[in-house]
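The structure that follows is given in the form of structure tokens.
Of the protein chains in this complex, one is absent; all others appear in place.
Here is subunit A:
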Amino acid sequence: MTSVAVAIPRSGRTRRVLPGFGLTMGLTLSYVGIIVLLPVLALVLKGAEIGPVRYWEIVTSPRTLAALRLTVTAAAIATLFNAAYGLLMAWVLTRYCFPGRRLLDAMMDIPFALPTAVAGLSLTALFSANGWYGSILAPAGISVVYTIWGVAIAMSFTSVPFVVRTVQPILEDLDPAVEEAARSLGASPFTIFRRVIFPAIQPAFLVGATIAFARSLGEFGAVIFIAGNLPMKTEIASLLAMIRLEEYDYNGAAAIALTLMLIALILLALSNWLQSRMQRKGGVT
């Protein structure tokens, strides 16, 4: 690896201006190999060991199916909410000047910094029948804890910064003259947003939403406390994988994990494809 990279500038016609390509590239690839690719590979190999027929049996068993359905549905709800809220938050943070803006900006990162289990515990306490929120919601007949809504809320808590943090820099970099041009051409504020601003932030928005979704699929710590984990009802897929592990059913665990990973991969690929389509259309000025 290293020797090839070093050989290129000497003999090849492409001379690199920046030094250190061999070292940096080598380090990066080693890291990706050891920390990311190897576990994924192990997972795939384990899955392959099971064989397609057994894999299909495991995944389509009622309990697994229910867990996957709950996970994907709750993640979708959380992502929809976060997409809307994250966009709004990014807009507020970049467009308006108000006291406490920096504080609010810093607070956006709390879900990243907080241990997810802590978040899960406090959410459960808040939404339980005698908690601050729960005591208001319970008389209205709404229960959050031990339902899909609880799962979705926990998921959205841990993934809210993704959309904000991907959209915010794009909004900050937008050339104000472009909006002024639209304004002087007679566009209403809403039209300016729809036809000028949103197309510019759309790729970043999509990336943010996709990562938020992928993260929600795998969220564990925050969810298990509030979900109640009733099999067939509020049991998420990653918890089921964990239960299988504890039962020494390694095949079952691997099959579920592989499925979660496949869903996330398909989603990332889809978002990349959408993005490249938009980029070809727009391009950077």
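Rule of thumb we're sticking to: a contact is a pair of C-beta atoms (placed from the backbone, for glycine too) under 8 Å apart; a residue touches a chain by one contact, two chains touch by 3 or more; residues count from 1.
The working rule: contacts and distances are computed from a predicted model.
Asks: Given the choices "Fe-S oxidoreductase", "Anti-anti-sigma factor", "Acyl-[acyl-carrier-protein] dehydrogenase MbtN" or "Sulfate ABC transporter ATP-binding protein", state the protein name listed in UniProt for the chain not shown.
Replies: "Sulfate ABC transporter ATP-binding protein"
Asks: Among A:A76, A:V196 or A:L245, exactly one should touch the missing chain; which is it?
Replies: That would be A:V196, which touches the missing chain.
Asks: From the listed residues A:L18, A:C97, A:A140 or A:L185, report the one that touches the chain absent from this view.
Replies: The one listed residue touching the chain not shown is A:L185.
Asks: So which bits of subunit A touch the chain we can't see?
Replies: 175, 177-178, 180-188, 191, 195-196, 199-200, 278, 281-285
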